[in-house]
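Could you have a look at this structure, given as structure tokens, before my questions?
All protein chains but one are shown in place.
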Amino acid sequence: MEIPYTVTPRPDSGLFNAKLGIWLFLASEVMLFGALFTTYILMRIGAPDWPHGELDVPLATVNTVVLITSSITMVMAWASLVMKDFKKYKMYIGLTFLAGVIFLIIKGFEYGHHISAGELPSSSTFLAIYFTMTGLHGLHVIGGMIVNGYFWGSGSKMWKTEPERFTNRIEVAGLYWHFVDLVWIFLFPVFYLL
Amino acid sequence: MGSNNITQTGHAVHAVDLHLHHEEQSFWRKYIFSTDHKVIGIQYGISSLLFLLFGFTLMMVMRWQLAYPGEPFPAMKFVLPFVVIGLIVILVSGFRPSLGTLVGVLLIGMGALVYFLGNGDERFPDGIMLPEYYNQLGAMHGTIMVFLGVVPLAVGAFGNYVMPLQIGAPDMAFPKLNMASYWVYFVGGIVMLYSFFIPGGSAQSGWTSYPPLSDITVPGFWGGQTFWLIGMVFLITSSLLGSVNFITTVLQLRAKGLTLMRFPFFVWAQFVTGFLLLLAFPPLEAAGVLQLMDRLAGTSFFLPSGLVVSGQIWPNSGGGNPLLWQHLFWFLAHPEVYVLILPAMGIVAEIITNNTRKPLWGYKSMVYSIIFLGFMSFIVWAHHMFLTGMGTAISSFFQTTTMIISIPSVIILSCLFISLYGGSIRFNTPMLFALAFLPMFGIGGLTGLPLGLSASDIPLHDTYYVIGHFHYVVAPGTIFALFAGIYYWFPKITGRTMNETMGKVHFWGSFVCMNVIFFPMLIQGLAGVSRRLYDGGQQYAHAQNVLYLNEVMSIGAWVMALFQLVFIINLFMSMRRGKKVESNHWEATTLDWSATSSPPIAHGNFAKLPEVYHGPYEYSLPGNGKDFAPQNEPMKA
Partner (left out) sequence: MEATTNIEEFKKHHVRKYIIVFVSLMGLTIVTVTVASFHLSVTTAIMVALLIAAIKGSLVASYFMHLISEKKMIFMTLILTVVFFAVLMGLPLFHHANPITIK
């Protein structure tokens, strides 16, 4: 028997299953990063001095721009599907994936620079929480890229058979991707600017 | 019940026809990597029961050291029962490829595992247990019982199997995610078990894994604590996937007409539990990642500056905060207590109302209580931390919330008690277990009150009183409710009943033994005996008067194991030889019984999705003809 409300919204909640599911998942992600931000605050309070300007602000600013850009390409990918323009969708989701790659390359340079300068997670609680939080965020970016890559590639075949369901899937993938962007919007000032 | 039954049999026949057309699936897709919530529920059930047995065995081994400190451990006495019972289970399952045979083989395998754990120079030089090994057993007993035993059984097994049936859903909202959830749990369990085999042995810093101790014991990747953390990350992920699925299923897939206030109480319990898992587990996942960083990358999240270990300064940057772990751990682990107890309350409510043949007394206040209970469980956690140098303002806050949270628990328990009043009670095995839950959980709850108040908690903290308290809640409380659930839903799962006589032997034996084991703990605790003592308190003057209780408790534990063997044999014998019964064996009103066959059809549960017309517990209505009104039948005017 088919499971109801995978495509069409349930009348009383107004939601299809996956949309509620992804929001619940994001709620748990909020708590995950919430615990890490709590850690950040307690580490900062407990430290005799907290370093300023140790990290590369210009590179991180570029990365912020890259992620924000990927957010708009992601939402445009979904909007293109709503407007039944599959070619544009392919372009936008591809750009989103590319932005993820650029973000990770830049992040990789930053990490490499720190490690070669002997600034390791074990050096101070500042670097410890910096590496942990950005690392975990990086893993989330990789996870999102796997999903986006799949929907750019073989996953997009679904557009031919079940266009509405496919549009829903892109919306859900987009919600996750925007959340990853949102986390970075907070990580950026917290680590680089303060 | 006549007409109802005829239509049901009709459905069942029709269902069998449908089923036969689906029969193309391979063995692997059908039984191993199944996406059917019923199969996954059974997978969870079997795995968690085996883990419960294993966790219990660890405790039985520990209890030898507590009862007879320094005497050689008779490993064979512990191995033999596993082998014998394994053989009996294979025998009653009739030597053919079946679930029973599989479990029989697993039991014999577990005997081999116990043999491994009961011997060896790194554990038992000259047959005498090492203190480090005692710590490992204690830490793993707690972890396995809570995270691999009770939660997966209460939520993974019962939630998965029963909840979709009770709300009239064809399956969970995300079947593949459901399967992933089970297999992630499985991997987590394997990682935990594997840690016994690495050179330093498993985690040994208690199930709470407090740093700095947990950061510095057997440091590096090949320390048991690292495996514990990796295992926990898997288990937490599994719970997260499960909870997303549960909440979505309850909200999106409930049957037509099944409004929130028509939910069976069990569904409410699972729903609230879902939120607890969803929002309380991630902070522990974060804490686990931080502790992994401490152990593997040399960070100092939980290590303060100037830490001295064995006379030497520990090489790290310092600046960390050991209390942070406690905050993050208990932010999870207090709601976790309610994850353990809420499904149990749900099961007990179902069984009591069914066997008193009366509506549940105060259904609405129970529902509001359970929601409030879930909410409050997030803001009481620091009552585990009164001894951490907590100021009066913050400690008053947590004492107040702790006292407040006892109110909804009392409301629920009172409602269940009052539901009994004036009922013509059927004393079958599930009902006996459900009834025993009430006073046992009552003792557990009431002994908790002194621990929630800072002044009385200070002398009682980390004594056997605490152990007695939470075991009363979880062992004769939750586990009794889970046993009740197994006896109650067994006819649904197999179409046969379990043997009543053996069930009653199991019940009375367990009931007596549970109290023999846990009541003395309260006495020892009040005398001031600390928990986690390798010799059970022998070297302390204040413990001398209560030392004899150690042997009493140990014998209680070993005798209880014998009664669990009765349960295991009953379970597998009844699968093959149990009396065949009608689909609505207990004459219950909820959809799981009234709208499906027993067992329900694979993939879809219902021949036709049911519709709900009224509340869940309409028993003994005057003028209704029969003494129960199923939710999927309109009531006669």
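Read from first to last, the chains carry the letters A and B; within each, the first residue is number 1.
Everything that follows uses one rule, which is that contacts are C-beta pairs under 8 Å (C-beta built on N, C-alpha and C of every residue); 3 or more make two chains touch, one makes a residue touch a chain.
All values reported here derive from a predicted model rather than from experimental measurement.
Across the whole complex, the hidden chain's contacts among the shown chains comprise A, B. Residue B:Met390 is the one among B:Val83, B:Leu177 or B:Met390 that touches the chain missing from this view.
Taking the complete complex into account, A:Met31 is the one of A:Ala18, A:Met31, A:Ala128 or A:Val147 that touches the chain left out. Within the full complex, the residue among B:Pro283, B:Gly298 or B:Pro630 touching the omitted chain is B:Pro283. Summary of contacts with the chain left out: across B:Leu251, B:Val289, B:Leu360 or B:Ala475, the touching residue is B:Leu251. Residue in contact with the omitted chain (choice from B:Phe331, B:Phe572, B:Phe606 or B:Phe628): B:Phe331.
Mapped onto chain B, the footprint of the missing chain covers residues 251, 275, 279, 283, 323-324, 327, 331, 378-379, 382, 385, 389-394, 397. Residues touching the missing chain, restricted to chain A, are 9, 13-15, 19-20, 23-24, 27, 30-31, 34-35, 37-38, 41-42, 45, 57, 61, 64-65, 68-69, 71-72, 74-76, 79, 82-84, 164, 167, 174-175, 178-179, 181-182, 185-186, 188-190, 192-194 (touch as defined at the top).
Here, only the chains that are shown with their structure count from here on.
Note on chain placement: the centre of chain A and the centre of chain B lie 35 Å apart, centres being C-alpha means. Those residues of chain B whose C-beta lies close enough to touch chain A in the complex are 169-171, 173-175, 177, 240, 243-245, 247-248, 251-253, 278-283, 285-287, 289-290, 293, 297-301, 316-317, 319-321, 324, 327-328, 331, 603-606, 609. Interface residues of chain A facing chain B in the complex, by the touch rule stated above, are 1-5, 10, 13, 15, 17-18, 20-21, 24-25, 27-29, 31-36, 38-39, 42-43, 46-48, 120-125, 128-129, 131-132, 136.
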